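Notes follow once the structure below has been shown.
Of the protein chains in this complex, all but one are displayed in their positions.
== chain A ==
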Amino acid sequence: MPGKLKVKIVAGRHLPVMDRASDLTDAFVEVKFGNTTFKTDVYLKSLNPQWNSEWFKFEVDDEDLQDEPLQITVLDHDTYSANDAIGKVYIDIDPLLYSEAATVISGWFPIYDTIHGIRGEINVVVKVDLFNDLNRFRQSSCGVKFFCTTSIPKCYRAVVIHGFVEELVVNEDPEYQWIDRIRTPRASNEARQRLISLMSGELQRKIGLKVLEMRGNAVVGYLQCFDLEGESGLVVRAIGTACTLDKLSSPATFLPACNSPSKEMKESPLVHPPSHGCRSTHNSPIHTATGSRLTQSFSVSVPTLIYTGMGSGSAGKEGGPFKALLRQQTQSALEQREFPFLTLTAFPPGLLVHVGGVVSARSVKLLDRIHNPAFVGIMGNTRSYKLLDWNSFNSDEPETRDAWWAEIRQEIKSHAKALGCHAVVGYSESTSICEEVCILSASGTAAVLSPRFLQEGTVDGSLEQRVEENLPVGCGFCHIPYDELNMPFPAHLTHCYNCRKQKVPDVLFTTIDLPTDAVVIGKGCLIQARLCRLKKKAQAEANATAISNLLPFMEYEVHTQLMNKLKLKGMNALFGLRIQITVGENMLMGLASATGVYLAALPMPGGIQIAGKTPSDGSYEQHISHMQKKINDTIAKNKELYEINPPEVSEEIIGSPIPEPRQRSRLLRSQSESSDEVTELDLSHGKKDAFVLEIDDTDAMEDVHSLLTDVPPPSGFYSCNTEIMPGINNWTSEIQMFTSVRVVRLSSLNLTNQALNKNFNGLCENLLKSLYFKLRSMTPCCLCHVNFTVSLPEDELIQVTVTAVAITFDKNQALQTTKAHAEKSLQRASTDNEELLQFPLELCSDSVPSHAFPAAKEHPESASSNSGTPAAQRAVTVEKASPMGDGNFRNRSAPPCAGSTVGVVKMTPLSFIPGAKITKYLGIINMFFIRETTSLREEGGVSGFLHTFIAEVFAMVRAHVAALGGNAVVSYIMKQCVFMENPSKNQAQCLINVSGDAVVFVRESDLEVMSTQQPAVNCQPTCTGEVTT
């Protein structure tokens, strides 16, 4: 029994009136953990009760501590009838379990009821006393830290990156159990919330065990998702990257940190999950999954595309022994792992060597019905509820799901291999479910990684050294990883425009963030491809077949759109690419978002050329040439807008940039700059003829038009879906995170693909326009991490949810620094090239980015602090933020005391806070809420209902962070927002799942004051050191 959980109920405020006669409430509180319940006294007749209870003590084992949430129920005492529930608070006590995170949870929590929403607040203090010493405790999965952030968290250093961890658990969905017919909606919602909370806790614990097995101490890029499969159940699955992290304030613990847990692990009974019986059924499902009952389900695997650069080129002869050596070593490091995937999107300097391109895989599955309409009569709130799950009844369930995912991951792995890559980075998985059909998707970026972080101390020191000496200049990752002589597909290669040594593709697509050392010209922009496809309503297998037949066409079209839009912007690379395919009853939607940039290393993109099929017609010709002119104008305008003026490069190196007249047989296609083999462009799509759009096809015309109707953001606005906007690095501290949701009803008459596309396009464009309008007071600003999610809740309904953060920047300064930086890096590029020539041939035959690269200075967070911003200017930025109130923020390292005004908690989908330094990670926030109403009209209709609910969710997240002693949530994400309505019954229901990392940050201006006052501030000097070296 390793722990004692202590809970104190202090007070309540703003409680609802429960007794109409007196307009007051007789409130008391039930505190429940596991099977133990305590009660406070009844505080008579008050809306602001002061319970000031004793410490309620729960003696529990650490498994429970990890799995169970603390459940606090506020009730109104009623002498004659049953006590009425006012609402509940669920507190995840996980953050109290690691030594470095929070030590106490204390603060005001909103009291939440699934029917009435937030009803007052309650002040609670929670502590955990651990019986065993810290060291021993760390061996249990409790000690493993979780981060949603998809990069190495700011105040840590990666010692080893162990690799991919995944897990899933399955249960029946309480909403679909027979008992649901007789219980109240409230009880049903609460059962569901509790179940998911338990399942998430369990999942996290299991992943933690896997991390310990791998000798790691943390999971980075942890992404947990729910699949609401309806009748067939509820799946909670998670993926992440196991790492050994070292806190930067204690740099001495390089090896002991990762070695000691592994040694002692074997001695500790806690790490052997089977000893706890039924609760840990699948610790390594991958190994057992093969040969499971896959045949039971219908499954279609969809041909997968590999997005990479296109074009042709002469084969190079480089590739010398160094490359081989490096590859061999990394490969051996990675091959120990079943799936060499990383969920990271940003990497410690030196890890990412080459990027191959995006790999993705989709598969359409039919969800099985659960064959046991399991006996779940004893639902209740007891522990046995959970024990009833798959273990006894449908033990094959998780295996099926595991097998599905294993299959997809295998496919991804083989795609990566085909690209000459041994790893996949920026990896993510998603599902789309409609009735019994489920599309599983996985995507990532094929990459070659340096062995530096992948193994513990096995890297040959001299090799590493040589790698580091071999300085690339922000272009290394663009160099093709595959063998030019034996390419997996026909590709168009040119010499790298930066170092002029290696080959690069003409276009690069990736799912990762822009590497910090990448040399970019101009600014980036959000690029979206949007697509709808009608589909006949069908059942089961016919439906699945129809969907899987449509998928490749959609993928192709999404890709074409992206490519065309990228060229229209005059850019040559996409980062953060996320393609979402959503399935509905009668249609499929595709939405791809990415951030386009101009990489200096890649060739200048060619224009877009339009050609008619029947050139004889004069007026037609004229029309075509008119269109052509419009397109050319747009490209020119965009280049100006995004400040893309690449330096002129002598022609002998790049080849001829003159358009090829041969391409006239196509209506609309990307044009390559190189002279020969242009016809081989559509390499990855199989037979290109199948996708050629004829000129007299009106659809094709529409496509061209829609291409041109994308309006650029108004002046002063930029947008991207990556962490940072290339070309802007002078952020002020004014940030505004927001969620916007729109649901539109399509008129059901004469729906055509064309009309649908137009509607969908309009919906997204309007949404963006609304955002720009709403945030106009923040200009100049950039919408970062713009995340669109599409769902099709009903036949004719389309729901689009957007979460993003708007950050203002200082325009003048930003321009200066960009220019200076661009010049500097170009300069550096040339000098480095000269230096390179002095090395033996084998060394300069390949280049590997090194962590010592000075361009790390352009890191967004450090930009304002380290690149020598004059104090006066910084003062301006702080002052600028204050009208928004955020500037007035008072740093609170201690939890807020009762009665004080509410402290500001910032929320951002980014992993950093501009103008501030994260000093502590307090733990993961992972919350799931259900809200239901039977008085929709009275709550302001669907908009009023959802608006309130989302505001409440934000409030609950903020309250939890504040109670942990934090002042911000980073890497915040709304993973699910499932909204269902039934206006005729005046009802609606919504499920929201959010997560993020609770942190403490200190404003950089405050930090300076602190450091002058007391120079021994723990983390600061080391942090700065890390960034600059």
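Operating definition for what follows: a residue touches a chain if its C-beta (ideal position, glycine included) is under 8 Å from a C-beta of that chain, and two chains touch if they have at least 3 such contacts; residues count from 1.
Note that in this section contacts and distances are computed from a predicted model.
Only one of "Proteasome subunit beta", "SUMO-activating enzyme subunit", "Presenilin" or "Fibp protein" fits the UniProt record of the hidden chain, and that name is "Fibp protein". Among A:185, A:230, A:762 or A:780, only A:762 touches the chain left out of the display. Annotation: of A:427, A:482 or A:954, A:954 touches the absent chain (contact as defined above). Annotation: of A:26, A:121 or A:407, A:121 touches the absent chain (contact as defined above). For chain A, the list of residues touching the undisplayed chain reads 13-14, 108, 110, 118, 121, 714, 736-747, 759, 762-763, 766, 769-774, 776, 797, 799, 883-886, 888, 901-902, 904-907, 940, 942-944, 946-948, 950-952, 954-955, 958-959, 979, 981.
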